[in-house]
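Complex shown without one protein chain; remaining protein chains in place.
Labels run A and B following the written order; every chain starts at residue 1.
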Amino acid sequence: MESTTSIIPPEGMQLVYERPKALVDVHTHYCPGCTHGVAHRLLAEAIDELGVREKTILVAPVGCSVFAYAYFNTDGCEAAHGRAPAMATGIKRIDPSRVVVTYQGDGDLAAIGTAEIIHAAARGECITTLFINNAIYGMTGGQMAPTTLLGQKTKSSPMGRDAKIAGLPIRMSEVLATLPGSAYIVRRSLHDVNNIRKAKKAIVTALKAQINGLGFSMVELLSSCPTNWGIPADKALEWVEENMVPYYPLGDYKVIEAVKSL
Amino acid sequence: MAKEMLKGNNAIAEAAVRAGLEAYFGYPITPQTELLEYLSKRLVELNRVFLQAESEVAAINMVYGAACAGARVMTSSSSPGISLMQEGLSYIAGSELPVVIVDIMRGGPGLGNILPSQGDYFQVTRSAGHGDFHPIVLAPSSVQEAIDFTILAFELAEKYRHMVLLAADGQIGQMMEPAELPPMRPLMEKRPDWALTGAGDRPPNIISSIFLVAEEMENYNKMIQNKLKVIRANEQRWDEIYTEDIDLLVVGYGTAGRIALTAVEEAREEGMKVGLLRPQTLYPFPDDRISELADYVDSVLVVEMNAGQMLDDVRLAVGGQVPVSFFGRMGGVVPMPDEIYNAIKEAYTKTTAHKAA
Partner (left out) sequence: MIESFLFSGFGGQGVMFAGQLLAYAGMDTGLETTWIPSYGPEMRGGTAHCFVVLSDKPIGSPLVRNPKTALVFNNPSFEKYDPLIKTGGLLIVNSSMIVQSSNRTDITTLNIPATSLADELGSLRVANLIMLGAMLAANHIIRPEDLKQALADHIPAHHTDMLGMNYAAVDLGMEHAVQVLAR
């Protein structure tokens, strides 16, 4: 990965927008218009804002964000497909003063890793999960995910997702909110600037919940995969708003009192 | 039927359909995913069972269930997914069920990469999870063989009520070659007697792998071992070429085997007396023929896309009669014919020098 040059402001001008310290200065491998990059930036900004870069440990998933650890200026590791919450548990239990974050896609978190995420939440494990819901398996080339919408065509639901064959899409935030150990479970979207700002705030709150030892926190981010949806990047953002938001309503699914008073 | 250009993964999927596959359960993983994608359309159109499971753990247990119900059933995956299936495989082994599993091997260990490898040789031939068991393992080296062995896999699975693994690598899964598909066979007409179909007025059928009494568990094991003895006696398969009057025998399977053929031919053009044996069954391993050949060749060279796994089996078959050397590439690197040629030349020079001395 080649390095990009950092910005030096012309004389008399002030630098108001910068690369977060927690983000490494490299090109990512994501497709043009993919919202993984946006999610990365938000997480890095939140880490910077809380001043926890030095003690953050990132657990990357198996999915398009498999190399996420290479983009953050933090310690990082790579879990087996779906197992990030278990690996994060191991790390957190060894040193609870660390900030441990898993970053997971919908195949990783809501299919193969369902048991791990449910039990991490049930235990009230003090870790934070960023859940990238793009309604598809990106890395393997566009197969159906548990979050794929009804009727949505994918490489393994070529006639459109059929409830008779594949059941109905899972709403993970709603599921995890029912578990007693979860402290902060919210769903946000990355389809426009306004929502991106809200997503950033939520990530900061989630990390704070962890730092204060309040329990499991997760921010679900409705995201786009222009490549495997087969639509241009701008249209993909519209698709998130028009198709995903109605099925996956944005909002706070669980905010315990202790988090509210943070 | 006429030959068509077929991609390995799609060819295996269609061959399974034509072998009367009734149900498929699987999970996406490169370089196998086309197989699942193909069946997501084909089986649904045929009104048969297709289900994308939530994981390989679920997929293999769905296979377990469908096999209990007496269906002709299959799953497919690639190395890390096969690792994840090990528990289910052991239960299936402990229940004497006929199932077919396709492993399109990739580079490891760990998440590794998606490139062709033969690093699963031990994983697939030595056992199926824990316990004393060997699946029958078929190793195609071309798209045509992938088709033929898929059909054979179902036949052997049902003949012996045994697990059969089709172990190919990413190259065979991804390449296209002209090949001929067999005609469509009908679905199984009648469920096997042991299948769980609802007891009706017969005594209940029970399928379980638990034997709490040691002697009973031992008896089950003896039955499996006896079956494996029959399988070893009857099902060793291999292909050999130029094995008459040679000094050096090259042994390689799958992709490594066919690349070795190119290298062997080049070596023969240079006047070296070299031949090739290509195991088509990795279990049962073609020990008998290799042991026979070891009687008159002067040395053996094993070629694999791993650090030397089949090497152990070749050594056992050769039984110390002649030296056995090894050439391998790992981690998803596919050897080029010239590399194997160089390994042949080196082994050959050593052998002939030794002979002269």
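Note that in this section a contact is a pair of C-beta atoms (placed from the backbone, for glycine too) under 8 Å apart; a residue touches a chain by one contact, two chains touch by 3 or more.
The model shown is predicted, which means the values in this text are computed figures rather than measured ones.
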item	value
Listed residues B:175, B:196, B:217 or B:307, member touching the removed chain	B:175
Sole contact to the chain not displayed, among B:260, B:293 or B:347	B:260
Subunit B residues that touch the omitted chain in the full complex	3, 5, 30-31, 114-115, 170-171, 174-178, 258-263, 265, 334, 336-338
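As a convention for this text, only the chains that are shown with their structure count from here on.
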item	value
Where subunit A and subunit B are represented by their mean Cα positions, the distance between them in whole Å	39
Residue numbers on subunit A that touch subunit B, as the complex places them	62, 66, 78, 80-82, 107, 111-112, 114, 137, 140-141, 143-144, 146, 155-159, 165-166
Of all residues in subunit B, those that touch subunit A in their complex	27-30, 33, 36-37, 40-41, 44, 50-52, 54-57, 80, 111
